[in-house]
Structure formats: structure tokens, C-alpha cells
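I'd like to ask you about the structure that follows.
Removed: one protein chain of the complex. Kept in place: all other protein chains.
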Amino acid sequence: MGRLTHINSRGEASMVDVSSKPVQLREAVASGEIWLQTDTLKLIQSENIAKGNVLAAARLAGIMAAKKTGELIPLCHPLPISHCEVNFEFPETRDRIIIKASAKISAQTGVEMEALTAVSVAALTIYDMCKAVDKQMRITDIKLISKTKK
Amino acid sequence: MGRLTHINSRGEASMVDVSSKPVQLREAVASGEIWLQTDTLKLIQSENIAKGNVLAAARLAGIMAAKKTGELIPLCHPLPISHCEVNFEFPETRDRIIIKASAKISAQTGVEMEALTAVSVAALTIYDMCKAVDKQMRITDIKLISKTKK
Amino acid sequence: MGRLTHINSRGEASMVDVSSKPVQLREAVASGEIWLQTDTLKLIQSENIAKGNVLAAARLAGIMAAKKTGELIPLCHPLPISHCEVNFEFPETRDRIIIKASAKISAQTGVEMEALTAVSVAALTIYDMCKAVDKQMRITDIKLISKTKK
Amino acid sequence: MGRLTHINSRGEASMVDVSSKPVQLREAVASGEIWLQTDTLKLIQSENIAKGNVLAAARLAGIMAAKKTGELIPLCHPLPISHCEVNFEFPETRDRIIIKASAKISAQTGVEMEALTAVSVAALTIYDMCKAVDKQMRITDIKLISKTKK
Amino acid sequence: MGRLTHINSRGEASMVDVSSKPVQLREAVASGEIWLQTDTLKLIQSENIAKGNVLAAARLAGIMAAKKTGELIPLCHPLPISHCEVNFEFPETRDRIIIKASAKISAQTGVEMEALTAVSVAALTIYDMCKAVDKQMRITDIKLISKTKK
Partner (left out) sequence: MGRLTHINSRGEASMVDVSSKPVQLREAVASGEIWLQTDTLKLIQSENIAKGNVLAAARLAGIMAAKKTGELIPLCHPLPISHCEVNFEFPETRDRIIIKASAKISAQTGVEMEALTAVSVAALTIYDMCKAVDKQMRITDIKLISKTKK
């Protein structure tokens, strides 16, 4: 097993030096889930809020958070991403929302943290908007789905 | 079941109006987990990085993110929190780190989103600092533990 | 006519000292307009984008900007607002969208800049999302509607 | 008329994917106006405040806001701009200030939102600094003047 | 000598809990110096740039940074300050600029970091704006002058 890349030879935190890595088109996809009550899901999807506001807010919050990743994660490089998308899936079990986020950039380092941050903040936004009606939500299974470069 | 508090009578998103709520001392505690390989955990805890840098970075990132909650979550109130703490536990199974965060404020609204955001960003920071050596990490079970006011 | 309050006796910019002003519940309402083509308005309101995403995005962007006012306007006090709402009206002439924003706080100073900033950024967001189909939009008539304290 | 570029095929908001667009030198110029009383204009330009503080503050606020555009407008790409300038003109009618802003970058997408944001925040800053002496200001006619790439 | 207040009993960083401290009017004054060549000072003060732009920019940057202190210093409380002022003095030796900043708030904790941050960023701004003509500037003697509460 290797060494932790963000820790230099003296055991001190530093940004990984990517100055000599090639600029490549890099993409990452991450996903996560928020478990909630079926009634909460109904409220989110109901006509009442047919304008999709909870999901629209979560989507935008995720995208805006992806742009802030370098500000939130201490040793992440600040990256002017060229694309970010956040989508939602509703399994038939009606017990959760699956959140998927992708990010892209032409840069010297990848964007998996951007995709993971988008998922996390989209989930937190759903939590925030539903917490008055659902006291048992849980955000879970946030992970990287794929990471490519070319 | 009630209505979603962040959606007004026209189904449009808005910040909940807390202007007439009393100022009270409010506290919230949240937790979450990051699953990783035992070898990754060893590296984090080993003498090599005995200065505790991964956890120190995650702790600070969590605290700093708590202060940014109102900036990340669209309809959260901006809250000048009076306290935030992030701690870590290492279950004997050696397969994950449990993250706990608390936040406090004297204000008209509570700080559960601050505690949840601290946990999420602390977890993302561990992920970021270990992702070069561990490709299978997963952030899971982010939830509210308690919420009090007095 | 008085002196400019943000300029001290030496003609230098400084934040107005509100330390000795009373904490009062303060509210402000501002409005503004974005002129666009009828076809653009149709696209915004059409089924195609029935989820209301342009307006949902503009509404959230306006609310989030209100929270950032103290960061954008150099001599504005940073204010943890207790409420913000952004709404849209569609005059029958079908040539523009009227944007209204309100903000509230219990504080030593008012929130008119927060309301005006919410209107401005909501308008810029509509502009951004429609600029590929409409090259002649214009943001206009941004002004304060009312300002109260009690 | 085309489709709204920030809305994907499912009617959901997303950042436009500019990953495959060429890097080009792009420039945009925007303008806007703030209407105020002649006396307010005199105060701004008078010897009293001959250090130009109101305009200096508005200029800097506009430039700093241009750098924050990607943070304010939900679906704007974060862009490390290579130039920004904000200038003021004073029509002989003495009833308003005309604000002009330009922005430049070598990137895969343009900077009209940066120029428009600079104008808007410069105007809001003038409003903020003069609002104690002038209750009838109005910000108007914010629009794109030109947009070029080569 | 006491213990470091930001380090808890396990040696871990955390925000000091100020929840039970009284709200008091607190003020702090800090100062610092930037040493530069007499010719640089002349350029700053000369008619050429009589609009005071270097100092106006430094003043605003200092004030804006004071508002961001809680975002920059990991364990600082986010504080909605009620006043901030940045001033400059020019000793007769013509070899430096003395920067003084004050901050005020009614809160449960003081604002010395806000005053020190304002001084530091004002100095960095002077450095930035003069670095093309002066390669030997030095920022020095940043310290707290006074700290009061009542």
C-alpha cells in the first residue's frame, strides 16, 4: 500500500503538486442516497409542489457546491469545471431518492471530489427542505461510480 | 403529515420566516461514517502520519463547513454559530471511522444542518486525503443524533 | 442634503457604526424587471420546462445572493437575515418578468441592500439561462418598494 | 427559436457542457445606469469626497463581483478571468451615472455574465453608499454591449 | 500559563464554546506596517493617482476581509460585525505606511482577529498594487493595540 498523497515526507499536509501532470479531459460520476418516508417522497413529488422545487433546489445546490469543492475540502485543487449535472432516481420501493452527479474538466487533476461534493450537498438540501415533516432521514452510500480521463 | 416548510402556498421555495421565533440556545449533534480498508485506517493512525494530519484536516474542514452551511444549503438561514466540534471514533472492527459533530447557537432557528454539514465535509475530506490509496471508500449513515433547545 | 454616511470626516470609506442603534425587526421589499421576447417568456413558462426550472433557479439564486450581500457590497454589514422571499409576476403585455424580493431581520441596521441584491441576482440568473435564445434582454427598474422597522 | 441551453432534455437545470469547445480569447462589455438626484451626484463628485471613494468602492466591488460570478449565478461556469475593468460616465443631464464593465478570458466559454455582474454590483454599491441621502435611486438598463471571441 | 483554548482535553482543535458568555459591546484595534521605497510612497500619494486608489482599495479590502475573518481563520467564530474602519498614517521618515484597523460588535466574543485580519489584507493589497514598481516591500509589526468590552 502506498503513502497518503496529501501528506508530505514529514507527515505534513500539503496540496499534491500537479504542475507537471498533463492537461486531460477528466470526468467523474458519483452517487448517494437519502432514505426518507414514503409520505415525504409523495410530498416532494405531489402536485402541491409539482414545480419540482425540492429537487430543483437540491440539483442547483449540488451544482453550486461542486464549484465550491476547492473551497470546502482543504487540499483539493480549485478547479474551473466545464460541466456538472445532478440527477435523481426514485426506486420502486419508495423509500429513498438516489442522487447521481457528474463533473467534467480539462485539467491536470480529476474531479471525483467535485462529483462527491455535489451528491453530498444535494442530499443535505433535500434533508433541509424536508426536515420539518420527516425526522428520520438518513444520507447514505455516497461513493464514486466512475472516473475517466482521455 | 404537514406541508414542506420551505415551500410557500404557491409551491415556491423560500426561506422559512423565523423573525417571530424566540431566541433560544439551540444545539444539534449529527453523525456519519466513512468505510475504508483496514490498511487505510492504519496509515491514518500510523506513526508515519502520527501528527494526525488526516483527522486534523477533516476536523477543521468540518468546522469550517459548519460555518458555511447557510452558503451551501439554499434555504438555510445564515447563522453565526457559537460552537462547533468534530470528533472521530474507531470501531474495533477496523473498517470505518465514525464522525460526530455538534453545533450550538443562541438564535431563532436550530443548527441541525450545521452539524450534518460538518459531518459530511469531514467525511469528504478523509475521502480526498485517502483516495490515492483506497479506491473503495463509502460515506454512509449521515443522520441527526439529537437536537435540543432551552 | 446630508453627508454620504459611508464616507468619514476625512472623505474615507468606512462601514457605518451601528453599534449603538437598537435591535429592531426590519423588513425591506425591492423590485426589478427583466425585459425579454415573448417567445422567451413562452419557453420559460412552457410545458417543456414546466418544472419551472428557470424561475426556480432565479428564485434560489436571489435568496442565496441576499445571504451574501455583506460579502458583495463593500461597506454593507454582514447580516444573518431571518427571512428572504423572491417572487415573479408576468404582466399581460408578455414582454417582461417583474421580480419582487423581500428580506427581514432583527438587527441594528436594515436589509434594503439584501432585497435589492436578491432582485439583481435573480434577474442575472434569468438572463444567464435565457441568453442562448434571446440576445436582447435588459434588466431594468431595480428599486426599493418599501422599508419598515418596528 | 431554440431550446433553453441550461435545461436538459428532461427539463432539468444543468451547466452547459463546454468541454469540447475550443479555448478562445473572449471579451464582453456590458453597461447599466443608476439614476440619482443631481445633489447626490454633486456629493459624489464634490471636493468633500474628492478622493473618489464612492466610485472607487463601486469600481472595486464590480471587479470583485465579476470574479465571483460563477458563485452567484447557479449555472455559470467558474472562470478565472484575465481582465476586468469598470468605468463611469456622467451624462450632461446630471441625473444618472452610466456604468460600463468589460471582462476578458481565454476559455471555452464567454464572459458576458461577468461583465453584467460587475455592472450590477457596482450599481448596488453606489446605491448602498448614497442611500442615506437619496431615497429615489433606480438601477436600470443593464444590458450587454458587445461580445467577441478570436 | 494556561492551556491553549482552541485545543480540547484530547488535544484536538475545536471552536471555543462561547454560548454562555454575555453579549457585550466589544471593540478591538490593531496595527501593522508595510515598508516600501520613498518613490513608491510618492507614486501612491502623487497627483497621478490623487484619487487615492491604492489606499482606497486597501481600505476596502481590509474592511471586506474583516467580514470574512470567520471564513479564513479555522476556529474563529463567524461574527456579524457592526463596524470596521481602516486608516493609514505616513511617518515622516517616508519609508513605510502604518495601517490601523478597528472592529466592533455586540456579541459573546471579541473581534481582535477581525482587526488583525483587516490590517493584514490591507497590507497585502498595497503590496499587490505596488509590486510591479517595488520589489523590496515588507509587511511587518502586525499586532493588537487595544481590546475593550463594556
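Labels for the chains are A, B, C, D and E, by order of writing; each one numbers its residues from 1.
Keep this in mind: contacts are C-beta pairs under 8 Å (C-beta built on N, C-alpha and C of every residue); 3 or more make two chains touch, one makes a residue touch a chain.
Here the structure is a predicted model, which is why all the values come from computation and not from measurement.
**Q** Where does the absent chain touch, in terms of which shown chains it meets?
**A** Looking at the entire complex, the absent chain's contacts are A, B, D, E.
**Q** Identify the residue among D:36, D:54 or D:84 that touches the chain left out of the display.
**A** Checking each option in D:36, D:54 or D:84, the one touching the absent chain turns out to be D:84.
**Q** Could you list which residues of chain E touch the chain missing from the display?
**A** For chain E, the residues touching the absent chain are 1-7, 11-13, 32, 39-40, 43-44, 48-51, 53-54, 56-57, 60-61, 64-65, 68, 72-76, 112-113, 116-117, 120-121, 123-125, 127-133, 135, 137-144.
**Q** What chain D residues would touch the chain not displayed?
**A** Answer for chain D: residues 25, 56, 59-60, 63-64, 67-68, 80-87, 104-106 touch the chain left out.
**Q** With the missing chain put back, which residues of chain A would touch it? List them for me.
**A** 8, 12-19, 70-71, 74-75, 77-80, 107-109
The working rule: only the chains that are shown with their structure count from here on.
**Q** CA centre of chain A versus CA centre of chain E: separation in Å?
**A** Using C-alpha averages as centres, the distance is 36 Å.
**Q** Calculate how many whole Å lie between the centre of chain C and the centre of chain D, each centre taken as the average of the chain's C-alpha atoms.
**A** From the centre of chain C to the centre of chain D is 15 Å.
**Q** Taking each chain's centre as the mean position of its Cα atoms, how many Å separate chain B from chain E?
**A** 30
**Q** Which chain A residues reach two or more other chains?
**A** Touching at least two other chains: 51, 53, 56-57, 60-61, 64, 68.
**Q** Once you draw an edge for every pair of touching chains, what topology comes out, line, ring, star, complete or other?
**A** Basically it's none of the tidy shapes, so other.
**Q** Using the contact rule from the top, write out all pairs of chains that touch.
**A** All touching pairs, sorted by chain label, are A-B, A-C, A-D, B-C, B-E, C-D, C-E, D-E.
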